[in-house]
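Attaching a single structure in structure tokens format; questions to follow.
One protein chain is absent from this view; the other protein chains keep their places.
Order as written gives the chain letters A and B; numbering starts at 1 within each chain.
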Amino acid sequence: MQSNMKTPLLSSTPSDPSDSSAPPLSLSGPVVGIIGSGDFSRSLSIRLLSCGFRVVVGSRDPAGVGRGLFPEGVELRSQREAVEAAERLVFAAIYPEHYHTLLGLRDGLTGKVLVDVSNAKSLRGGGRQSNAERLAELFPMSSVVKGFNTVSAWALQVGAHDGSRQVLICSDCSASKASVLQLSRHLGFSPVDLGGLCASRDIEEAPLLLFPSWGGPMLTTFLLFLFFYAYNFMRHVLLPYLDKGENNFYQLPLVTVNETLPSVALVTLALVYLPGVFAAVLQLVRGTKYRRFPLWMDRWLCSRKQLGLLSFLCAVLHAVYSMCLTLRRAAGYTLLNAAYRQMKAGVENSWVEKQVWRSDLYLSSGILGFGVLALLAITSLPSVGNALTWREFTFVQSGLGYVALTLSVTHTLFFGWDFAFYPSSYPYFLPPVFLLSLVLPCVVLVGRILLALPCLTFRLTKIRRGWESRRHRPTHNPEPSVEVDPPQNFGDV
Amino acid sequence: MQSNMKTPLLSSTPSDPSDSSAPPLSLSGPVVGIIGSGDFSRSLSIRLLSCGFRVVVGSRDPAGVGRGLFPEGVELRSQREAVEAAERLVFAAIYPEHYHTLLGLRDGLTGKVLVDVSNAKSLRGGGRQSNAERLAELFPMSSVVKGFNTVSAWALQVGAHDGSRQVLICSDCSASKASVLQLSRHLGFSPVDLGGLCASRDIEEAPLLLFPSWGGPMLTTFLLFLFFYAYNFMRHVLLPYLDKGENNFYQLPLVTVNETLPSVALVTLALVYLPGVFAAVLQLVRGTKYRRFPLWMDRWLCSRKQLGLLSFLCAVLHAVYSMCLTLRRAAGYTLLNAAYRQMKAGVENSWVEKQVWRSDLYLSSGILGFGVLALLAITSLPSVGNALTWREFTFVQSGLGYVALTLSVTHTLFFGWDFAFYPSSYPYFLPPVFLLSLVLPCVVLVGRILLALPCLTFRLTKIRRGWESRRHRPTHNPEPSVEVDPPQNFGDV
Partner (left out) sequence: MQSNMKTPLLSSTPSDPSDSSAPPLSLSGPVVGIIGSGDFSRSLSIRLLSCGFRVVVGSRDPAGVGRGLFPEGVELRSQREAVEAAERLVFAAIYPEHYHTLLGLRDGLTGKVLVDVSNAKSLRGGGRQSNAERLAELFPMSSVVKGFNTVSAWALQVGAHDGSRQVLICSDCSASKASVLQLSRHLGFSPVDLGGLCASRDIEEAPLLLFPSWGGPMLTTFLLFLFFYAYNFMRHVLLPYLDKGENNFYQLPLVTVNETLPSVALVTLALVYLPGVFAAVLQLVRGTKYRRFPLWMDRWLCSRKQLGLLSFLCAVLHAVYSMCLTLRRAAGYTLLNAAYRQMKAGVENSWVEKQVWRSDLYLSSGILGFGVLALLAITSLPSVGNALTWREFTFVQSGLGYVALTLSVTHTLFFGWDFAFYPSSYPYFLPPVFLLSLVLPCVVLVGRILLALPCLTFRLTKIRRGWESRRHRPTHNPEPSVEVDPPQNFGDV
């Protein structure tokens, strides 16, 4: 029971066989050291304390630190004493510029885990050394672990109740990393292991970035929106105004936006499935899956989820805008004026069977396509996707994805009906916008159908199971591999 | 520090007190062995390596394996050497047909954990021995753990960023299983412990199955849809056409679908709550909760969540279809023709107070019922449901569920208004579809109200707290049980 006190206490927390008879004292937790007495140090010490750890804060001038700033139970000592008191973990909560001032503590820190919690000052762009790497250089006999810098001091202090529970962690020493992973789980966070210490370059820059994986897809979607909006503006508003003096400017806030959104949604959805078709073609041509794709294609493949969700967002907005169309004053006026004209003309029944079928068919296929897209979006939620097996996930994201794309194309085709063949649909020689937006989706669908030809499917499946055409195989491989499902890397949004 | 090297290293990864002073070397991780050099082996070794493990791949012909296929850092050896180098875990990544070829490695594998990653060739239907069970028979001195077969080689290699992080694991040895659970967590997956090795029969077949728990509910919903669609088609389209030559075929793509969907949603919702009522009645009649329900009822009880979500899906589609009704050309033509007729007839005010109330009331109750159903669907998301206490979850799923059912019935009743009593509502002696769809929901609501009678509630609560009527109680049980809330097993979608 007493011998317990001599063993490292942090590791004893989760599941140590040796402390099975630990006395029921609230202060029996492991001792964690923190160098620095600033804001982060305070918040961290409050949190550690409330989770049952003992905390020793090391300051260059412990007497000068306001005692009231730290909660009761935190010991304020010199830096050296804090480092020596710490049983395994020491947090370096000072500015990275001052890391060299810790060199005197080298001996005390030997064999201990030094946690670097600093942020990058600015985006360095990969090449430069990170703060954590510099710290590891200064203290070669300690294990440096990067982590906790993405957490705010406030979230640390009060507990991460809503969101942002994520702590990015990396280290070259897997045992030390495991301790910090465990600690962060214990403090109520969700640690994510990012591998070796070189990952600290990204981790330090993480707080400077906002949704880094969303930048490209959002820009793409925005440019598509701009293009289609400008095209619609010119075709329906500007040219009729210049040409015939028609005042259609009232369409700008809602009608033109609602004409633009479905085109953007459709093209973006095609962009989700295009790189998968490219990848399959490339693998077929190369005869192997063991050569890397070009960088731009790797990036594109990694942006598919974001593109898919942005496509869904545009589809949602299009649906809501459309359902609000009849709420508009303009819709009411148009109907009233039509009633007036019908009356004047003495037409008893204005029913046009063809138009009725057209509108019902494009609404139907649109609603169904939207429903399938919504299922895709729901399985993109982390907790839902995580509950699926890999085959189910692929089925939803690839299989249902192509169903959604096909339904969207059908929706557009029914909407366009036979207008594409009327000369009146080409005012100022500009084709209708739905024709433009159909180009890419049709390319994808045709590509997919070609790839589904038995001969190509057979070869592709072989390649994806690890087979390589002769010219790429370095030597003969006599060992049969376990039959794994083909790692189909196209079509999962 | 050096003694560390002698202890098994995998177990040291997460939280081993003994390696508190592990040297900060990136290659200090535990050694994992993989038998087989196929595609799965490559992907797994890449992943293990990047997570800080050391990997030894054993091949029957190590010289023949293309060195370039495996990343630097992976050691390629003979199978015997790989097994001996592995400190605790050995993956068997070869075809199950070749398991007998490993018999020569028995001695080396003694005391080690052998992980079977193979899939079933076809659905065997329970009775037959699984690959993992056969492996365990061949190696009685090793602990066989089943796992990782549901993961794709591709997801293994690049990391499971989006969805499908789930790894199903089972074993008869809980300590070995714990090691593999830990390993898979370490590799970034979400392991699910499915118990003893007999579960491997299901696990091996899992990759062959798509949403196994959804089959029955989806078939039920689809059959209901077919029935109601056919009924509506006959009543509103086919018979009027045959009888009077009315051409209502334009209703097929949208109007008939939208008449069918609410019936399906309502009946499916009733099917969610019906088995709970049955179960309560059965418990009341039997006087105990300790006898199993018949198998079909167990299955039905387990399908309630799926049925509830499918009911919600139908309700969503019904809502969207309904909101698109006024967008249809047909709606415009109908209104214009009505305006023409009103004008001709000289009716200044066509307002019918009764119809106004009817439409506003059924829309209101429909929207509210839909809103409550949406809350139920949201708490069915794993991450939301997981954050609720059990009582909150029951309150939402059972309490709010009945509110949704009641509101849906109200919606239908207001929609039907007093039409049920007009002879004109029974063309060709076919009752309106809303009457048909009300049967089951009304049975459920009446059953629930009867069960809420004080005498029955009292007895049911007692039974659910563990009380048994005399004829079922085997012996007298003098011990008071802890007061737990009644495990109410009806009404949670």
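One rule holds for everything that comes next: a contact is a pair of C-beta atoms (placed from the backbone, for glycine too) under 8 Å apart; a residue touches a chain by one contact, two chains touch by 3 or more.
Computed from a predicted model, the values in this text were never measured in an experiment.
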| item | value |
| --- | --- |
| Omitted-chain contact residue, chosen from A:69, A:198, A:301 or A:413 | A:69 |
| Absent-chain contact - pick from A:55, A:151, A:237 or A:280 | A:151 |
| Option touching the unshown chain, where B:103, B:230, B:347 or B:442 are the choices | B:347 |
| Residue in contact with the excluded chain [from A:103, A:141, A:223 or A:336] | A:336 |
| Residue ranges of subunit A at the interface with the undisplayed chain | 1, 12-17, 19-26, 28-29, 36-43, 50-53, 59-61, 64-69, 93-95, 98, 117-119, 150-155, 157, 162-166, 168, 186, 188, 190, 206-207, 209-211, 247, 250, 253-255, 257, 313, 316-317, 320-321, 323-324, 326-330, 332-333, 335-337, 339-340, 343, 381-384, 386 |
| Contact footprint on subunit B, counting only the chain that is left out | 7-8, 11-16, 18, 87-88, 111, 136, 140-144, 171-179, 181-182, 193, 195-196, 290, 305, 319, 322-323, 325-326, 335, 338-339, 342-343, 347-353, 355-361, 363-364, 367, 370-371, 379-395, 397, 465-466, 473-485, 487-489, 492 |
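Quick note on the criterion: only the chains that are shown with their structure count from here on.
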| item | value |
| --- | --- |
| Equivalent-chain rotation between subunit B and subunit A, CA atoms, steps of 5 degrees | 120 |
